[in-house]
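Mind having a look at this structure? Questions to follow.
Only one protein chain is missing; all other protein chains are in place.
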Amino acid sequence: MPETKIQLGSASGKAIVAEHLGKVFNVAKGMLRRTKTQIMAVKDVSFEVGYGELFGLVGPNGAGKTTTIKMLTTMLIPTSGRATVLGYDVQKQVTQVRERIGIVLGGERGLYTRVNAVDNLRYFADLYGVPVNVRDKRIKELLTFMGLWDRARDRVETYSKGMKQRLHLARGLINDPELIFMDEPTIGLDPEIARDTRELIQQLVNKGKTVLLTTHYMFEADELCKRVAIIRNGEIVALDTPSGLKKYVRDASVVEVEGFGITDKEVAKFKETRDVLSVSADLGESKQVLRIQTPKGSEIISEVQEILKNSRIYDIKIKEPTLEDAYLRLVTT
Amino acid sequence: MPQVLRVIYSAFRMAMLHWIADPQWVIPNIIAPFIFTAVALTLFQGSTGPFGLYAVLGGGMMGMWGNTLYSSGYAIEFEKWQGTLEEVIAAPSKLMHVIAGRSVSNALFGLVNMFAVLAIAALGFKIQLGIANPLLFTVSLVLTLLSVSALGLIFASAFVLSRSALTLTNGLEIPLYIISGSMFPVALLPFWIHPAAYILGPTWGIDAIRLATSQEYASQSFWNGMNWNTAILLDLTIMSLITLGYAALATVLFKMVETRARTQGTLVEA
Partner (left out) sequence: MNYSQNIRVFFSSAVFSYRAQFSWLNPTMWLTMKFVLTLSQMAFFVFVGLFIRGPSVIPFIAIGNALQTVSWNTVFSVVNITSHDKWDGTLPLVLATPASRLPLFIGRAMVHVFDGMLSVVISFAFAAFIFGVDFGQANALALTFTVLLTALTMAGFGLLIGGLSFYYREPLIFANIFLFTLLIFCGINFPVQDLPQFIQPFSYAIPLTYGVSAARSAIAGATLLDIAPLLGQQLIVGLASIVLGYIFFRSFENVARKTGRIEAV
């Protein structure tokens, strides 16, 4: 039976097309008297991802990243809007979508810990209908690629966090998917392992795969993604390449102030200061760091010194805005 | 192998691997059947009649019930606790087929009780047991296993759809042992309970199994007076039809489970 690929608008030839996706959850609370409330996790999300692209979806916690991914991977039914993945409708052609995509949902989950790696992969290979003559070879390739082959017959519960993460990633690739969704793939990982994971993701794209990942690490999105969509409160507020997004904050320089004795009071004063576009503060115990976005650049230094006259200033730097600054501006204003 | 069978087999294999990793977890599920059977064995000391038959076969039957009720009933919850439920739902295979594999293995492990009871019966109580018709016995056993597994699927989905259904499992265990005629003929029960017995597929199955084991049982079977082989075939046919009914109901329930998971985001009870 010929499979029909449903085309949305002019979206032919795109790996992912999302059109006005929305998701409302009905939540019942309370033990005795159940009251129903509605939570709008995603309001209106539209975007497209091309084949072979590494696309990033960034935003604060609760913005709707995970919900969006779950809608695109058929795990949630949208309450509004439509989407196609690899040309198949996520609501009407669920099985076709599931067969062709890989899903990696961050963390060490998704594995049967009392069983070894080979059996875990074999199980999912069977669920995905990976051809039997290919299955065992691919399991070996994946485990070798992930550096797990010498521990392949050990129970997963004996694995370290990083190993579990890599096995989880291998599991997401077991059906050799064209398109892989990753939800916060490096969260909670040690820096070296996170770096290795990012390299792996880059290698996947180099092989021609398409990847959509969510993250709240801006430098990760900056480093990896061809294009980035910033999502906030269930809506996309910006979508561009990383350099495109940085241009958004080109009008401002970032003045980074490192000092001691800076409190919320001073931060609030900065926020009220004219020409300060945004302030982000890292108020540690031994040191505090402020990043002030302003078009005034170095001219703001005198005001900085005035506001911080009761604190100690160690260092003031003028920096180029990063993707993180663009993100902060878009997300906090 | 067709994909559906492959999925079922794979889930079955995974359940086996888990059992090998932790064989002791079957014990709590079959401790009640085991003790109940031991009581029956002690009770029939010095009596005549095919009671040993009832005890051993009934013990196996109750073991299947107990393990299915608790293991299959919690099959989907198990995936949740493992953190694998989302990944399993996300796969193109049907959740019902995955749980079916598990359910079959659960029913199978319930037979462990039968062997435990058999060992005790033979060693401790010096009961002799032979099987009159091994072929029909095996066929009956397999079909009964499938019927119990199908019920396991209903439990698995119902217990996720409704918290009250889950709470009721505690109350369901012993009534199932009674109504299914595992340890004594259904005829002994008040007449108004009989319909409940008849809609349970395995009730017919245990009848067939007992018939296939010993001629002595014939007079207590549902088909008293009928030709032995015909009786067994009748039992198996009725049970198979009921099993198909269970499968149909389970299909509907699993669709509800998946729809709810994809609407609510988690398998949250109503």
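List of remarks:
Each chain carries a letter (A and B) given by its place in the written order, and its residues are counted from 1.
Quick note on the criterion: contacts are C-beta pairs under 8 Å (C-beta built on N, C-alpha and C of every residue); 3 or more make two chains touch, one makes a residue touch a chain.
Computed from a predicted model, the values in this text were never measured in an experiment.
Only one residue from B:T169, B:S214, B:T251 or B:Q264 touches the chain missing from this view: B:T169.
Among B:I20, B:V39 or B:L241, only B:V39 touches the chain left out of the display. Contact between chain B and the absent chain runs through residues 24-25, 27-28, 31-32, 34-36, 38-40, 42-45, 47, 49, 51, 54, 70, 74, 77-78, 81, 164, 166-171, 174-175, 177-178, 183-185, 188-189.
To be clear about the criterion, only the chains that are shown with their structure count from here on.
Computed from the mean C-alpha positions, the centre of chain A lies at a distance of 46 Å from the centre of chain B.
Remark: chain A residues 25-26, 67, 70, 73-77, 95, 98-99, 103, 105, 107-115, 119, 122-124, 126-129, 155, 171 touch chain B in the complex.
Contact residues of chain B toward chain A in the complex are 3, 6-7, 9-11, 13-14, 17-18, 21-22, 82-84, 86-93, 98, 259, 261-265.
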